[in-house]
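Each remark here refers to the structure printed beneath this line.
Every protein chain but one is kept in place in this view of the complex.
All chains are identified by letter, namely A, B and C, in their written order; residue positions are counted from 1 within each chain.
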Amino acid sequence: MATDRELKEIGHDEFDPVGTLTLITVYFLILVGMWVLTYFVEFLGNGPTVVG
Amino acid sequence: MTSEELPGEELFLDRFPDEAQVVRASLWSAFVALGIGALAGIVQALHRVGYVRFIDSADYYTVLTLHGVLLVISFTIFFLVGLFTWAVTRSLDRPVENIRFTWAWYLTMVAGTVLAGVAILGGFVDSIPISADVLFTFYAPLQAHPLFYAGLAVFIIGTWLAGFDWFRSWWIWRSENDGRIPLQTFMVLTSMLMWYIATIGVAISVVFFLLPWSLGIIDQVNPLLTRTLFWYFGHPVVYFWLMPAYLLWYTVLPSISGGRLFSDPLARVVFVLFLILSTPVGIHHQYLDPGIAEGFKFIAMTNTMFLLLPSLLTAFTVVASMEHGARQRGGEGYLSWLGALPWRDPAFTGMALAGLMFAAGGFSGMVNAGMNINYLIHNTLWVPGHFHLTVGTAVALTFMAATYWLLPQLTRRRLYSRTIGLFQVVMWFVGMVLMSNAMHRAGLVGIPRRTAEPQYDGFAFDAGLSSVAELDAQVAIGGTLLFVSVVLFLGNLIISLLEDPMEGTVDRSLPPALSGPEDSPEVLDNLSLWVAIALLLVLLAYSLPIGAIVADGGLFGPGTESYPVVLSWLEVVT
Amino acid sequence: MSGRISRAGLLVILAFLVPVIVEFRTLAALFGVSLSVGQYLVAVTGLVMAVLLAVTAWNLRAGTTADDHTGGA
Partner (left out) sequence: MNVHTYEKIWLVASLFLIVGFIATVVYGAAGAGIAMVDASGGTVDSTSLSENERFGEPGVERVGDGEYEVTVVARQFMYQPDPIRVPADSRVTFYVTSADVIHGFQVVGTNVNTMVIPGQVAKITVDFDEPAEYGIICNEYCGQGHHDMEGKLVVVPEDEYGGDDA
């Protein structure tokens, strides 16, 4: 079952989650893009709107 | 401290046989609710799009109430109490203090569910004047049979007693041990403190207003007040569903990935933030309510936006823990390490896909939180599109995946088929992508939620770039895949239990965090401090709005009647 | 990455393609391209084939390193 040959111990100080940083940066960009699209195009681009 | 290993590789079942029985009973209660709730779900999805219709549109709302209550109350919370019992017992490594008390709260919860369930199911039978077609939100003056409210109250009392059980274990553990609260117990305790604060709202609403009113003791209620009290509870309850999933992502998922939790201190910070911020946000469900000043809505929005923080932090910590596993398994590069993750394991793949869907649900939640953009999406299909990603996938799929992992240590049975398990979790993901994508898009063009009919007489919805028919097809196909996925899950589980007990044991120890509790400030474990701050924020967010609602409309409302949703009493259907 | 993409990994990759496939027409329309149903089917079939080819190529390149078998623990 186990694949011992591949398993190695990586401690706290030798681990830089660079992959996580990559993924989360992509997520950040998606969030900002989708927010701008939804708020400014879908919402503010739609009308009429409640103004008072 | 975070993850004391069971001595040797003893199964939870062997070390804590009585507790394992309670955990199994709770999980089975959850799965019965899941099965019935899923059945209601497919009936609804196919009726709503007009594909398969064998119920009357008036009965759609009975089905919807059943679907909502069973899945978001019974399924989630029964799973929660089972999981929390497992987590407290194993992380403190001590049995519950009194197993009869433990069974008592479990049975109280069952009794509450049965009472409310009878009231809801009565809605299908015209000759029985019992019904509760009030949906999960039960807004007055729609009125359910008193059994519904009583059942809800009994169920919640059961959860309170369960919380007491876990606190008692911790109090006694503390008198015998030094040091930090073990992480899993910390998560359980903070979640329960949040729950105690949150349920004050629904308890007041049910005990002082809705139950006496449904019994005829008081004539009328203030609909805005009971609605506000509902949402006081109604938002934190979504975090109550989510916290067990978080507990699994923080403490189990890293281990399944072959790694260790990246940071124990940040996990604690996240749970403390949830305890503090989950409740003073409920008014964000009422952005479009008359009778609440814009300033109060703005305060609720600010709190809600900051409540994003713990989830965003979780995204980093959990993904980093998975990455740690992947790298220990030989993964390399910026993204190719993802290939080194154990995708064959349904427990891993299920939780990872659930987390991914939660990231997508996070986005639609951010839109829901944005005060004025609610004019666009409030009460449209966008909203169920959102929460089918959160509670419907982040929570439900994580629970199913975790069940695959928990099964051997609770039942001494191996999962019958890992392949079916893998297909099941992937099928859930695909089904939900289709369904929730269509719901979000339908919401943007104004198609409402909670309605039995796909179209109206006087106008047609304009679906812009695609067509309403295409969106309906996505909902129908997605809903069907989800239902099949639940059937596969339950079937796989039942067959596993029919198999012979396995020999030997499985390693279910949880390795300690990379950055352990010793790195975190002691103050994080000062639960009274966080409760005090949480209560203060609740007072700040709610005392003025509730004061204004009562001042304007009176405690029992400015004049309303009751509208029992009972077939034989109400002759309204046109 | 050294390893091959397992069948389970392929399943997950294909699952990720689903949202792209179902919204392919909408995506195209957003860029001003309107696809007929026939063109749409050809396009998404091509997309799936491309992914399958890419995975095969990757696995050939990576050689015969065994799939990971760990899980559950």
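Simple rule for what comes next: a residue touches a chain if its C-beta (ideal position, glycine included) is under 8 Å from a C-beta of that chain, and two chains touch if they have at least 3 such contacts.
This structure is a prediction, so every number in the text was calculated from the model and none was measured.
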Chains in view that touch the one left out, judged over the entire complex: A, B
Candidates B:61, B:209 or B:343 - the one touching the absent chain: B:61
Selected residue (touches chain absent from view) among B:491, B:511 or B:553: B:553
Footprint left on subunit A by the chain that the document does not show: 12, 16-18, 20-21, 24, 28, 31-32, 35, 39, 43-44, 46-52
Contacts of subunit B with the absent chain, listed as residue ranges: 57-58, 60-61, 64, 133, 135, 139, 141-142, 222-224, 227, 262-263, 265-266, 286-294, 297, 301-302, 305-306, 308-309, 312-313, 316-317, 320, 366, 369-376, 378-380, 445-446, 448-453, 456-459, 461-462, 515, 519-521, 548, 552-553, 557-561, 563, 565, 567, 570, 572-574
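What we mean here is this: only the chains that are shown with their structure count from here on.
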Length of the line joining the C-alpha centres of subunit B and subunit C, rounded to whole Å: 32
Chain centre separation (subunit A, subunit C; CA means) in Å: 21
Where subunit A and subunit B are represented by their mean Cα positions, the distance between them in whole Å: 23
Touching two or more other chains - residues of subunit A: 3, 6
Contacts with two or more other chains, residues of subunit B listed in rising order: 258, 329-331, 333, 337
Subunit A to subunit B touching residues, read off their complex: 3, 6-12, 15, 17-20, 22-24, 27, 30-31, 34-35, 38-39, 42-43, 46, 49-50
Residues on subunit B engaged by subunit C in the complex (per definition of touch): 255-256, 258, 329-333, 336-337, 339-340, 342-345, 347-349, 353, 404-405, 418, 422-423, 426, 429-430, 433-434, 437, 465-466, 474, 506-508
Contact footprint of subunit A on subunit B as seen in their complex: 258, 262, 315-316, 319-320, 323-324, 326-331, 333-335, 337-338, 359, 362-363, 366-367, 370, 372-373, 375-376, 444, 514-515
